[in-house]
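Taken from a larger complex, these chains appear in their original positions, while the remainder are omitted.
A and B are the chain letters, set down in written order, and residue numbers restart from 1 in every chain.
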């Protein structure tokens, strides 16, 4: 059994990692940290795990974690991650980092959107953890930069078309809608039930920190510098992201051609499901699973394509993808622990 | 007291009309029709109205309605409206039609998106009922074509910029999200709580029938033929629409210029609220009111503007706007009956 640790286990992503790990046949959760809840059982902090996950949260330092885990998930805020990840790597541990700290390969870009990077030398060692794009590289790395939730939905939705050159990258508009778990378990007025339920709003319009990450990957796919409009919105649901992505199609491209490009690109992917013409994915059909569901509409009136891409933000958008990456890094079956059929209704 | 009738009072829009009318000092509800619920009290069919609205639904024909009402709201499906509205007009009644039948001034366009029009001669008598654009015309007409819910939010959001020529109309993308009441009270599997709650999906992508109505008005505002991308989505809330509208700004246009155009355009409008820079409207802040709240973000990175426009789809997007139109047609104060402060949380 591979020993795994979770740094930052008292957030929703940490909980979700634990929830998956407890049913994963190849790994064992040996350490789970939390400053706020140190000394309490994870099954008390998250009562859904009661009697199922027998681990006590602790305020363990890096050395202790290194002693007790072979692979470490860092589910902490950006800036915190870049302080500890190098220690884990230097000690020979494998890391799947769920923060943003190692996703942006260009430290200057990172600094522009976040703050100065304290471990820029480690950036080149990180592989962006989108298995559908970087599977072979992930298998060989010891540091996976697990993608953001919005980027996962948008990049997987747009990748085949950009790669095939079917759309004009300069025209991309990504209008994304996320469930409230994306904001985490922090006690903020803006996350209260009464502020979120029965309502809908946009936030950080044109300024969300996932933007450079999306642009980096779309640029690599299209081999040119891509700048996009990205607007996140807050849905009154707990889990799920639906991204609606607009782009102008190259002259003469039709729906059949688009469909065949998608099918080719995702032929062997077990976590991407393509929706037939005229049907569209929805967050409720991926709930609780590691799927990314993709559909599209070619609109001859406008010459644009509209891509719909749905994930469970806590799974394919965070913990599930992290497990998928762990599976690759550790040589397990890629879907080990990720077999949940979406829960509906 | 002006006597008013509601044709089709057993839907959510009909109910909302009755809810407003009962507190309106200038009018009296004298007839309310429903085939399905004929013989039942409106306050039984909508128990929120219990003891407050004393009217029995009936299966009344046009002649009866003409006898008993001076102004008639037709809250029926398209195609049904165009069969009865001419009768009301011919009998000298005033009509606020909440269907789509008289919104599209070009019968050929109507036919393309709906079906053949049975009363094309009456189209020219209809005024598109957006008071912020057509107040003076509405005051003089006897047939108001009450706008659709999506169009209200999108047109009010984009109008000032199109009128001022600040955006490129060819680049407009309207990504709209609506609460479930927009689908009406019909018993459809797709509208069930279990299908809608805790989920989010797009529908009729690039094909929604509100498209020609939006394009007609945006074309008139910009004095050129406008074709837009319009994607409706279904939110797990009962009331509210938020439209996120994207367009490329004309070279050199900045946020201050945009703000001043909006302020100028809506200076005297009591039902449009502009949000200051950096803040964005939300459906929960207009709930239960006739407001359209508008905010925007100028994004220098992409050269685009993102407009956020929020309404309560049953009020400013339907019944409230219909009352506003009635007030204009009848010479009442424009905000009579519409003073509700938004209900939050």
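Convention: a contact is a pair of C-beta atoms (placed from the backbone, for glycine too) under 8 Å apart; a residue touches a chain by one contact, two chains touch by 3 or more.
The shown structure was predicted, so the numbers you read here are calculated from the model rather than taken from an experiment.
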Task: Assembly copy number, counted for this structure file with 2 shown - done: 4
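Quick note on the criterion: only the chains that are shown with their structure count from here on.
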Task: Intercentroid distance (Cα basis), chain B paired with chain A, Å - done: 38
Open item on the list: Under the stated contact criterion, what part of chain B meets chain A in this complex?
Closed with: 173, 175, 177, 194-195, 197-203, 205-206, 227-229, 231, 233, 235-240, 242, 244, 246, 280-285, 287, 297, 299, 301-302, 304, 306, 308, 310, 345
